[in-house]
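The block underneath contains the structure these notes are about, expressed in structure tokens.
Shown here: the complex without one of its protein chains, the others still in place.
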Amino acid sequence: MTTFRTKLKVRFGDIDQAGIVYYPRILHYFHVAMEEFFSHELGIDYPTVVLQHHIGLPTVHLETDFRNPLRYGDVFEVEVRVLSIGQTSIKFGYTAYFENQDKVALEGHNVTVCVEIQTARKLKIPNWLREKLEAYQQRSGMDSSTAAP
Amino acid sequence: MTTFRTKLKVRFGDIDQAGIVYYPRILHYFHVAMEEFFSHELGIDYPTVVLQHHIGLPTVHLETDFRNPLRYGDVFEVEVRVLSIGQTSIKFGYTAYFENQDKVALEGHNVTVCVEIQTARKLKIPNWLREKLEAYQQRSGMDSSTAAP
Amino acid sequence: MTTFRTKLKVRFGDIDQAGIVYYPRILHYFHVAMEEFFSHELGIDYPTVVLQHHIGLPTVHLETDFRNPLRYGDVFEVEVRVLSIGQTSIKFGYTAYFENQDKVALEGHNVTVCVEIQTARKLKIPNWLREKLEAYQQRSGMDSSTAAP
Partner (left out) sequence: MTTFRTKLKVRFGDIDQAGIVYYPRILHYFHVAMEEFFSHELGIDYPTVVLQHHIGLPTVHLETDFRNPLRYGDVFEVEVRVLSIGQTSIKFGYTAYFENQDKVALEGHNVTVCVEIQTARKLKIPNWLREKLEAYQQRSGMDSSTAAP
């Protein structure tokens, strides 16, 4: 059972006046983790999905819990899961762990909708993408019988 | 009944490769709206809260629905509500409307926790802030009897 | 003699680990000021330039002096000047003043090149735009005889 994780660093400019990562930039971390997930786990770069397949996955719903603040110098790993796959939507789960710790910095999920990128028209998830996502669900022990609703 | 709204513009650099506002930057809009809400509705600048009262309101939970994409050139108004006030937490609601329309771009809420900004130690919301927030709840028809749980 | 100025505020998330505005975000302020300059001084929204005239003005050269750090709570005014107009290029000057003070936070200029936005192909500046820019140069006392080279 393998769950994809990517390592990221808090950058100097990610910090806000309170001395912790500005929360909108935390959602940027989720997006970066998703981009890495496509390259390293699904075997297709997200730029290829967007620029050659003309498919986008805009977020329509987002929930995040900020468990422990990230500070400058923190290194963390974002785990990416595929929680469920609908006709046109994909629900991704993200958990950020402080490096070499079980301590969670944040966890969340977003629901994305598959669209044709020029027109923003909703699309049935193409089979090639569905197959990659389902194969990852199986590898990561997140298949349809165990997935959160 | 008055609900605070602030007008914002989508900026050139807010757009992403899909030609819509990059979703992490949408959460920045919420924060900017909260800053304006403090100045214009509560009568105290958020910088004063942070720098002179040494109080911060980091977000611990966030939910957002992205109803209709914002694009370059869009002007929109963010409505800020105070959904509930706990001992140490404040739940803010945000709805972004396209200018001069009832059409919603996005809506969401976040739960923030009142902390002493240097130590990040949780604080009971000071009375002066609680009173301002409650007075706004009454002005905006969002008092304790009607507030969402 | 009128020089365009727009008022901006340092936002909570603009700050970096050193407690001052992260310098890349200062360049964002210049871009926002340019967008406001188009709307309020040239009489055409920059989104209209981009989306309807299909013209872009990417920056090819940038110089900035950071005179005094901007901090959270600072309000400042960015003055926009049109330093020179070539066949295909426009050189804009920016000076940011602390509000109600002569004190300069930063000053800089950038050279932008007029391009067809889809192809990024260089374009002769269209007459309608050149005329607007030249009229502003005259209004602001920055005509061709006084402009910096």
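Lettered A, B and C in written order, each chain numbered from 1.
As a working rule, contacts are C-beta pairs under 8 Å (C-beta built on N, C-alpha and C of every residue); 3 or more make two chains touch, one makes a residue touch a chain.
Note that the structure is predicted; figures quoted are calculated from it, not measured.
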>> Just to verify: which one of B:G19, B:G43, B:G86 or B:G141 makes contact with the chain not shown?
In response: B:G19
> Which residue, A:H31, A:K91 or A:H109, contacts the hidden chain when the whole complex is considered?
Replying inline: A:H31
> Given the full complex, what residues of chain A touch the hidden partner chain?
Replying inline: 9, 11-13, 28, 31-32, 35, 45-48, 50-51, 72-73
>> By the contact criterion defined above, which parts of chain C meet the unshown chain? Give residue numbers in ascending order.
In response: 17-20, 22-28, 30-31, 47, 50, 56, 58-66, 69, 108, 117, 120
> Which residue numbers on chain B touch the omitted chain?
Replying inline: 12-13, 15-19, 22, 24-25, 72
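Throughout what follows, only the chains that are shown with their structure count from here on.
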>> Using only alpha carbons, which chain's centroid is the nearest to the whole structure's centroid?
In response: B
> Which chain's C-alpha centroid is most distant from that of chain B?
Replying inline: C
> If you average the CA atoms of chain A and of chain C, how far apart do the two points sit, in angstrom?
Replying inline: 36
> For chain C, what residues touch not just one other chain but two or more?
Replying inline: 12-13, 72
